[in-house]
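What follows is a set of notes on a single structure, which appears directly below.
Every protein chain but one is kept in place in this view of the complex.
Labels A and B are assigned to the chains in the order they are written; within every chain, residues are numbered from 1.
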Amino acid sequence: MHAQQLVNAISLGGVYALFALGFTLIFGVLNVVNLAHGAMFMLGAYTALQAVLFFKLPLAVAVLAAIVVTAGAGWLLDRFIFAPLRARQAPHLAPMIATIGLAISLNSTIQGLFGAENLRFPVHGLAAEGLRLGDVQITWLELQIILLAFLLMAVLLWWLMRTRMGTALRALAESRKAAALLGIDVEGLFRLTSVIASLLGGVAGVLIALYTNAVFPQMGQPMLHKGIAVVILGGMGDIRGALLGGFFLGCAEVFSVAYVGSTMRDAVAFGLLFAILLLRPQGLFGKAAQRRA
Amino acid sequence: MLTLSSITKNFGGLQVLQGVSLAIPERGIFGLIGPNGAGKTTVFNLITGLLAPSTGTIELHGQPLNGLAPHQITRRGIARTFQNIRIFKEMSLTENVLVAMGRRARYNALRVLWPSSSLRAAQRKERTEAEELLARVGLAEKAKLLAGELSYGEQRRLEIARALATAPKLLLLDEPAAGMNGLEKQQLMDEIVKLEEGGLSVLIIEHDMRFVMGLCQQIAVLNFGRMIAQGTPAEIRANAEVVEAYLGEDNDGASPTLKSWS
Partner (left out) sequence: MEWLETFWATYSTLVLSIGTNVLLALSIYLTLVCGLLTVANAAFMGIGAYTAALLSLHSGLPFYLSLMLGALLPAAVALLLGPPTLRLSGVYLAMATLAFGEIVRIFLLNSESLTGGALGLNGIPQHTQWFDVVVIVIAALYVLLRFSGSRIGRTMVAICQDEVATELMGLNVRAYKLFAFALGAGLAGLAGGLNAHFTFFISPNEYGFDRGVEILAMGVLGGTGSPWGAVIGGALITLLPELLRGLGNYRPLINGVILIVIILYSPKGIWDLTRFVRGKRAAAAN
């Protein structure tokens, strides 16, 4: 029983980690709390769904379509909202409010176009077959979800740690001024971060949509709450934190539903969160703020 | 008045101050010099309560300051300025000074709620006092400007006006002359002398040796967290260890220069 739940926890945790990664990237690099991240999540799910339902494309292509669409949305987000606000030296809460507006707009557009009901993927057969390793049953779908999530994370980490652009991004997250002084194309990197973060959210959306086989306009909201919880736990703006936090939440959810029951599950999560914040406000990996002259 | 006794300060494995002792009397102008990284600003941070010493005590009028919150220490009469100027750029000069006077306001929060004439009179008096303080540092005509619009030297003077607004007995100045031209420095020196004559004690961190030697009666020298010398300017100039560590050797001592800006 434990092993099966571990598999569930890993697949769920992987997707949470992806989503949290996108959220934390925008916070760490652009310094914005992106409350439209849930909308990107939802956008990814709907794009993939429509690709399959309406355009009759195979699932792999649908996932690709979701990536393209959400990446594009991320580009637009920075180009028309974040960049102008940066140029105007807006107070740091202003972009967050804009993302609230964006989330409202996107949610209502999707709802207007596709209705508020729960839609499903025509999964037929995908879910049933799979592997059997000892006591553990993994469907092909779950396997693909796990693989895709891990692949994306690995690629992203490799890119961040080993390439020049990735290093430039990390430098930017540390200090905007220093990065600019080093000749780094700050605006370009901001745009790129928004693109990457949004597509991570979009992929997470597709994966969750497949996992739960439920697509509805408000699906981004609970996910956003969880993403925020993950990111707080792991440390705002910290990538390792987002990854570990995602897995931690996945495990906590799967195991606590089994042992504690689902209503108190959220209470446990938030109680834990609150306690951690009081003891270690920067999360597990965040940087402590310094108070000195 | 203020005594530091065998202060050590560690940050994890890094020892920033070691066995530092210092005594500042009620009146006088004192200098704290040393190479960058010697721990001078840390001493200020310890005195004002932003940091707590790892060992040792700091006492004001015989009362220990350990464990007091920074605002409590300020209320006991210690005010400071900062190495990186920390004025409120988006407020006017008068408002900057008024904030510093907030603690000494003659009316409490509840009285604010009703616009009585006595409240208005008290608020007018505050403003006048603030403007007087600005006049003392020569910024009276610019009172209504936003602090961010001032020149660098003017901002430093505003910081001093703000520090004075808390009616301190000990004034800590962290590199007050940095970025000033010769004329401004001379004016600042005159101002500090006047402040001391008015009944203050002043402790200055500075790198400009002419400024320090010309102004301070006693100088303490910090190097790598240890106090290597204390004495009059003449004694310090003659001290071989100080010269070795901080001041240059290849001049006649009349205007010592710095050895390195490590």
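The rule is short, and it goes like this: a residue touches a chain if its C-beta (ideal position, glycine included) is under 8 Å from a C-beta of that chain, and two chains touch if they have at least 3 such contacts.
Computed from a predicted structure; not experimentally measured.
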{"item": "Sole residue of B:Lys40, B:Arg162 or B:Lys185 that reaches the chain not shown, by the stated touch rule", "value": "B:Arg162"}
{"item": "Contact partner of the left-out chain, one of A:Ile10, A:Ala73, A:Ala103 or A:Ile138", "value": "A:Ala103"}
{"item": "Options B:Gln18, B:Thr48, B:Gln218 or B:Asn239, residue touching the unrepresented chain", "value": "B:Thr48"}
{"item": "Where the unshown chain meets chain B, residue by residue", "value": "48, 50, 69-71, 74-75, 79-80, 82, 86-91, 95, 98-105, 109, 112-115, 123, 126, 162, 165-166"}
{"item": "Where the unshown chain meets chain A, residue by residue", "value": "27, 33, 35, 81, 84-85, 88, 90-91, 93-94, 96-98, 100-109, 111-112, 221, 225, 228-229, 232, 236, 263-264, 266-267, 270-271, 273-274, 277-278, 281-282, 289, 291-293"}
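Operating definition for what follows: only the chains that are shown with their structure count from here on.
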{"item": "Computed distance of Cα centres, chain B from chain A, in Å", "value": "49"}
